[in-house]
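Only one protein chain is missing; all other protein chains are in place.
Note that the chains take the letters A and B in the order they are written out, and that residue 1 is the start of every chain.
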Amino acid sequence: MLEIKNLRVVVDDKEILKGLDLTVPAGEVHAIMGPNGSGKSTLSYVLAGRDGYEVRDGGVTYLGKDLLAIMPEQRAREGVFLAFQYPVEIPGVGSATFLKTAVNAVRKHRGEKEFDALEFLKLVRAKREALGISEEMMRRPLNVGFSGGEKKRNEILQMSLLEPRLAILDETDSGLDIDALKVVADGVNALRREDRAIVVITHYQRWLDYIVPDSVHVLSEGRVVRSGGKELALELEQNGYGGIGLQAGAAV
Amino acid sequence: MATSRKQERSIPLAYAERYREFAPALPGADLPWLKNLRQEAIARFSALGLPSPRVEAWKYTNLSTLAKQPFVPVDDADIAVSPADVAALLPPEDGPSYRMVFVNGRLRPELSAVGELPPNVRICGLAQALTDEPAQLEPHLGRVAALNGHALVALNTAFMEDGCLIQVPRDEALEAPIHLIFLGRPGATPPAYHPRIVVIAELGSRVTLIESHVGAGQGVYWSNPVTEIRAEPGAVVGHYKFQDEGPGAYHIARTDVALAAGSRYESFVMAVGAGLSRNEIRVALGGEGADCRLFGGYMMRGRQHVDNTTRIDHLVPGCTSRETYKGVLDNRSRGVFQGQIVVHKGAQKSDGRQLSRTLLLSREAEIDTKPELEIYADDVTCSHGAAVGELDDDQLFYLRTRGIDEAAARGLLIEGFMGELADEIGFARVRDRMLATVSAWLSERREEAA
Partner (left out) sequence: MTGTPDSMRAIESAVAEKYKYGFVTDIAAESAPPGLSEAIVRFISAKKDEPEWLLDWRLKAYRLWTTVQEREPTWAKVQYPKIDYQDACYYSAPISDADRPKSLDEIDPQLLATYEKLGIPLKEQEVLAGVAVDAVFDSVSVATTFKGKLAEMGVIFCPISEAVREHPELVRRYLGSVVPYADNFFATLNSAVFTDGSFVYIPEGVRCPMELSTYFRINAANTGQFERTLIIAEAGSYVSYLEGCTAPMRDENQLHAAVVELVAFDDAEIKYSTVQNWYPGDENGKGGIYNFVTKRGACRGRNAKISWTQVETGSAITWKYPSCILQGDNSVGEFYSVAITNNRQQADTGTKMIHIGKNTKSRIISKGIAVGRSDSTYRGLVRILPGADNARNYTQCDSLLIGEQCGAHTVPYIESRNRSARIEHEATTSKIAEDQLFYCRQRGIGEEDAVALIVNGFCREVLQELPMEFAVEAQKLVGISLEGSVG
């Protein structure tokens, strides 16, 4: 589904990704771990199409197409979803209005019927209740005044509504307490499907107890330096990044 | 200072110089007190002149193009306006109101519908009041909107031909809003008119006033309204204004408000119309516990110019003021925000906050902002904030990653930016109309772009 080859990316004249290779087949969950500054968030932004990330070399193929050639909203409509580490607050834009606009934009693209307000409300209610998101939260402006946990839950709600083919979760676990962690993980697990790939970016093995990956990749200095099964995460947990030959203490 | 260019503090206004010609036709010409007031006003205007940008308060709004127009007083005899003409210019009203329609500043009873009024509530045309019961008007006219220092108030006072007198008696809570519709109809020669609205909200009363200023036609006209509002102790006045004048219009409005103890004034001004407009509000917080809220929005395109100027005087201790103005400027339009909070000596425990935020949508748009605090008491909390910028890249990106295209995302963000103002409006119908105005502006913008 996703094939990244020799990806080199420069941000503000500094090379962050230095020839990254990664393949994620449909139906699998891949975890990406690595110390701070290893390029994890850069990878997620490049895949989503943020400005200011200059691709110097290599490429990304998504469902057989050149992902980097299309606009962020087209990527989203083609099924690429990024759960942001820090979801942006947008005062004045109601959460529900935003969700409906996004869902209908994606449905229209897929040739599906756009929802009217009533249908949409019904759909949202079913999905949000599972994530413990109150109706009141939906009435607030997007992410404004949301706690860290609420923001993350809202990201997963969006994921479930937009039904992506490829979901990238950028440190979705950070800032969550243990209860919220479980609720959000359940939400993610419910979305695992044969035709859907999920990339989980995280610092902590703990998160992978909840979302069990098929593969684990270790990112360091802009490259995948090691790949393995879920046991690799356990190894990291025990020995740290130093234990696998990366500078110790880099992972915080 | 080195240049030999001589900049004057005033701009000659031929129209005003012909005052003597026009005066006999003005209403109340036989009332000595009014005659004196008008005489004093025109003398004041002659002394001050139409302010040039050399006058600090007019630094960013230049009236020289206005002064070049061959304005004449309104002769309304031959202007036919049907109720359908009025309806076409306004969104449908979703509730009852006491409705008065003015065409080029003159009340049109046949288009108006004031209907039954509770006892002792007075809502009547100014010209009519000057004929029928001038004694009712004399103690109120020109008392809040003082002549000193403001040329355009003086001009309005000299020339005012009609308007409205609103008086709400003690403890009366007027449920339905009073809706004043001002329709500008440019003709062969550009008309100028000077409506005067006088509002007296007596002890503990409540009243809501909506002003709609609309234009029929592309031509030039000048509306120079002055509103004076007196709120007695405990009174609550809601004052909402939609300025959607025609593209050739000059709209120079001034509102003066005097608030007594425990009274409250809430103002919202939405400006999308006119070629050049200025809305100036002065509020005097004159009794302890008085509270004023000024909100405003503006959305401009083309070469439109909009100026929002406010001054809030905290004269006594323990008053509160809140002010938020937000605007969106596209194309070559220009916005001005000048907001002054003055805390006078002894006005301890004053609490004044002000915010101005502007989005610039095009390379050529311009915003000039002057928020000002003048504080003479130490136990106060006062602040102002101003921010100018374009749409936020992070927000735009976030929306796009959710599949919303760039144009729609921009629209959504602009709508959200302006929509925040709606939360501040205490009157639901006005809130809805404000949001509808924003949507309409955005869809016109989209159509233009397409």
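Just so we're on the same page, contacts are C-beta pairs under 8 Å (C-beta built on N, C-alpha and C of every residue); 3 or more make two chains touch, one makes a residue touch a chain.
Since the structure is predicted, the reported quantities are computational estimates derived from the model, not experimental observations.
For the chain that is not shown, the touched chains among those present are B, taking the whole complex. Listed residues B:Leu31, B:Val81, B:Leu203 or B:Val388: the one in touch with the omitted chain is B:Val388.
Checked against the full complex, the one of B:Glu21, B:Asp378 or B:Glu447 touching the unshown chain is B:Asp378.
If you put the hidden chain back, the residue from B:Leu111, B:Ile367 or B:Ile404 that touches it is B:Ile367. The omitted chain makes contact with subunit B at the following residues, 1-2, 56, 343, 345-346, 348, 358, 360-390.
Following the convention adopted for this analysis, only the chains that are shown with their structure count from here on.
Separating the CA-averaged centres of subunit A and subunit B is a span of 49 Å.
Subunit A meets subunit B in the complex at residues 48-51, 71-73, 75-77, 80-82, 84, 87-88, 90-94, 97-98, 101-102, 105-106, 109, 141-142, 158, 162. Put simply, subunit B touches subunit A in their complex at residues 392-395, 397-406, 408-409, 412-413, 415-420.
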